[in-house]
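All protein chains but one are shown in place.
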Amino acid sequence: MKLTAPSSFIAVAFVALCLMLPFFGLPEYWLYVVSIGFYYALLASSWSLLVGYVGRISFAQAAMSGFGAYVALLTSAYLDLSPLPGIVIGALAAGAVGIVVGALTLRLHGAYLGLTTIALAEILRITATAEHQLTRGTRGYAAPPLWEGISQTEYYYVFLAVLLVSLGLMLWLLHSRIGLFFQAIREDEDGAASLGVRVTLWKVLAFALSTAFAGLAGGLYAHFIQLIAPSMMSMQEMGYVLSMAVIGGFANVIHAALGGVLLQLLLEWLRELGEWRLVFFGAVAILVLRFAPNGIFGTLDNWASRRAR
Amino acid sequence: MASQLEITKLTKNFGGLRALKGIDLSFEKGELVGLIGPNGSGKTTLLNIIGGYYSATSGQVSLDGQRCDGKNPVALSRMGIGRSFQVTKVFKRLTVLENLMVGALAHAGTSRRAAEAHAREVLERLKLSRLANEPATNLSGGQAKLLEFGRIMMLSSKVVLLDEPFGGVHPDLKRFMYDKIREWNAGGTTIILVSHDMGSIFGLCRRVVTLSYGEIIADGSPEAVRNDPAVLEAYLGDRHAA
Partner (left out) sequence: MTFAAIIELAVNGLITGILYALVALGIALIFGVLKIVNFAHGEFYMLGGYAGYVAVTLLGLHPAAGVVAGMAAVFLVGAAVEKTLIKPIHLGKVERADEYAIMITFALSVLLLNLMLSIFGPWPQRPQAIFSGVFEFGPVLLPGDRLAAALVGAIIILVFMAVLRWSWIGMAVRAVSQDRGAAQAFGINIDRVSTFAFAIGAALAGGAGALIGPVFNVVPQMGLVLVIKAYVIVVLGGMGSIPGAVLGALILGQVESFVPILISDPARGMAYRDAYGLVVLVLVLLVRPQGLFGRKERRA
């Protein structure tokens, strides 16, 4: 993604706007909504890292977020830790699962890989529901706030900071040679291997990073809304994440992140429509996939670069 | 004197099919060897074993005294074996320059700047400089084949396996490719060329190895192989043999 592309300007402008948002005197409710947008932005962008750059399809992103959340809360509770270390442990645990799954699924591709990740996601969700002595099942697990007396504004900035740092890490990685290896693997795995690219290593790393960021998002989210349930791991949630990344542009972490925030705002704005929102998102995602596969922001960039020629 | 690439009693069976029957073959450093044989002769199997896509049923392959059969393509690339594919495997959505840099960057210790400089130099040699920032998907078939060459040239491999590199290539481009292969070989790289294109084989190679039904039936200068009755018989009906 070039620095002069329209989406870069939009992203920078958006970040500036977000940094200043609490000073506009909006009701706290909107800070809450945008914070959730940051949650989805982190999920969408870490998903696009795996799917867009490496070309490995996974439907387990929402499930890994929930996994990270439950691990964070349970370890904090049982080891008597404060929330922050718990969140780190949740992220690391999710990353570890990513390493294992990434390693086991090396030879799976496309739809077979997709099916496997759906099965794994559902196994995790069912486990969270079934082990209700541990997780309180569908009644939900209550979480303490991130720290005593934290305000909505503070939550907002924490989420934004985590998102920006995470995106920064992702961008740094993707612009390095590793990013090139990721894409080479996506384009032609055998060709990449024949050139000496350590395909196994990078595939596993990509999976682990994707799940670790998801777990991080989940842990933070848990302390934010302070009540989590297995439903955060459902295919419905995955549907949101996928739609956001696809509509924003799943081949680019910034586009996916923008998709996450903007669609969350849209979700909130269309609140009265209930489940029709997902019908709408699904339909838009389908249209985007069919006619503008690089997403809104990707298509915008393509259009601009074509005009520049 | 030990050879660079040594193949000893290499056998490969696919179930009941005996694709390679105990081949012994060696290549010296800097050779430019053609590997020919009718379909089903085992030459692709041999290439795939050297290139790490199949493991041998028995026997071994060694590079500079180190065993290399059974290793995966990534390890082999690091050991110094490069390979092109019959179906071009360029990275379509990466630019030509990025395509060239991947291999160089995959070897630790290469800085991005060095890789880019080397890539531009290879582009210059292949007369593709103006396409540096084009996505590889926009290349013509012939340009893509050149790019594949370029990618392997970036690796500074010891031994390069070229698998049908001239398929569907325009005669002018073919001549250009011959020059590049000779240049490449002159720089000390051992090149093993598999092709059905007899003109290329006999034009380029100083040594031709012929396989038939999994065995070597001829191994010598192009003239000798060309007139070898066993080779003619294997290729019965081929117009070059007439």
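Order of writing sets the chain letters: A and B. Residues in each chain are counted from 1.
The definition used in the following text is that contacts are C-beta pairs under 8 Å (C-beta built on N, C-alpha and C of every residue); 3 or more make two chains touch, one makes a residue touch a chain.
Here the structure is a predicted model, which is why all the values come from computation and not from measurement.
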Which displayed chains does the hidden chain touch?
A
Which residue of A:L84, A:I225 or A:L278 touches the chain not shown here
A:L278
Out of A:A11, A:V34 or A:V51, which residue would touch the omitted chain in the full complex?
A:V51
Which residue from A:E122, A:E154 or A:E268 sits in contact with the chain not drawn here?
A:E122
In the full complex, which bits of chain A touch the chain not displayed? Write them out.
51, 55, 57, 59, 104-105, 107-112, 114-116, 118-120, 122-123, 126-127, 129-131, 190, 235-236, 239, 242-243, 246, 274-279, 281-283, 285-286, 289-290, 293
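One rule holds in what follows: only the chains that are shown with their structure count from here on.
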In the complex, chain B touches chain A at residues 51, 72-74, 77-78, 82-83, 85, 89-94, 98, 101-103, 105-107, 112, 151-152, 155
So in the complex, the part of chain A that touches chain B is made up of which residues?
177, 180-181, 183-184, 186-188, 190-200
